[in-house]
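For this depiction, one protein chain was excluded, whereas all remaining protein chains were kept in their positions.
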Amino acid sequence: MNRVQTEDFDISTEIAALTKGRSDIGAVVTFSGLVRDVTLTLEHYAGMTERELTKIEAEANTRWKLQAVTIIHRIGTLNPGDNIVLVITASTHRKDAFEAAEFLMDYLKTRAPFWKREGDTWVEAKASDDDAAERWK
Amino acid sequence: MNRVQTEDFDISTEIAALTKGRSDIGAVVTFSGLVRDVTLTLEHYAGMTERELTKIEAEANTRWKLQAVTIIHRIGTLNPGDNIVLVITASTHRKDAFEAAEFLMDYLKTRAPFWKREGDTWVEAKASDDDAAERWK
Amino acid sequence: MKLLYFASLRQKIGLPEEDVTPPDSVRDVADLIDWLMTRGPEYAAAFENKITIRAAIDQEHAKLDAPLGHPREVAFFPPVTGG
Partner (left out) sequence: MKLLYFASLRQKIGLPEEDVTPPDSVRDVADLIDWLMTRGPEYAAAFENKITIRAAIDQEHAKLDAPLGHPREVAFFPPVTGG
């Protein structure tokens, strides 16, 4: 389940939505990305973003045995300490949950059409993110 | 910050306790382990457990650059879908947070003195957990 | 076809989107960029460092040598920085 939104998210609520009433999930991994030090404005390519998130989630499901995946990405203006992104993976086993969460973040960082701006300056993409995504090829 | 407790935990509350008022944390990874299908009773070696959790946390801090770590492990009788364990890692970068969380779980699974019982039968240790811990040697 | 520009490209070109009718000789993404660069100094500046430009045809990532076909929309943007 994927969403792009301006509002904040609550991790416990999102986990509960995935796990409630189930007894087949043994491992839940969450990654949340937070704004550090500066105020950021996030824009995205509406339409393409949702397609990319769906594709990234589908790709994770072909590679790992997952019971559920959530991706939430915020847009708009965010302040230091604010949440930017949330990925949740639920699986029977922890290895699948961990690897899939790392994969989702690496792919998000290099394929989902979001851009960060700090004041008038666009944040530069990092080579380390490309390297991180490369290892899943 | 490590705890052994019978009560449940709330992941959002625990994350907030780590990140509140800070703007130097960019990545938070959580792992929660849940009971699958059966009712389990968990016992531990009080005293040694706390020492082991402290050692495991210290070891993670020597290997990765972490801003904060939380480990919470429940004891007592737990039902399907209940939380068993929570690990949270907070770092500037996602790679440190992910790797440290995996390491903490692998070490917990093989070094922290907890035992699970299902009815009258003690749960057997898994070779896959030993293998997972081996890779950090 | 509809063109969309995002982030620093939108800023340099000064438009979020526009409709264009490129000549028949424009067959792939690289051709389209070359043609756009002839349209004015703001385009020339925006597409100057072609290797760093990312494109999407109908909301799917496309390489420079990807054939255009008959798309509804083509988007240009810098490397993504979300997450």
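Which chain is which? They are A, B and C, in the order written, and residues in each are numbered from 1.
Heads up, the rule we're going with is that contacts are C-beta pairs under 8 Å (C-beta built on N, C-alpha and C of every residue); 3 or more make two chains touch, one makes a residue touch a chain.
In this text the structure is predicted, and so the values were computed from the model without any measurement.
Looking at the complex as a whole, the chain kept out of the display touches B.
Across B:Ile11, B:Val69, B:Val85 or B:Ala101, the residue that sits in touch with the chain not pictured is B:Val85.
What subunit B contributes to its contact with the hidden chain is residues 33, 42-45, 47-48, 51, 73, 84-85, 105, 108-117, 122-125, 129.
Criterion: only the chains that are shown with their structure count from here on.
Annotation for subunit A: without this chain, the others separate into B | C by the touch definition. Between the CA-based centres of subunit A and subunit C the separation comes to 27 Å, rounded to the whole angstrom. As a whole-number value, the distance joining the C-alpha centres of subunit B and subunit C reads 48 Å.
Once the centre of each chain is set as its mean CA position, subunit A and subunit B turn out to be 22 Å apart.
With touch defined as above, residues shared between interfaces to two or more other chains in subunit A number as follows: 33, 105.
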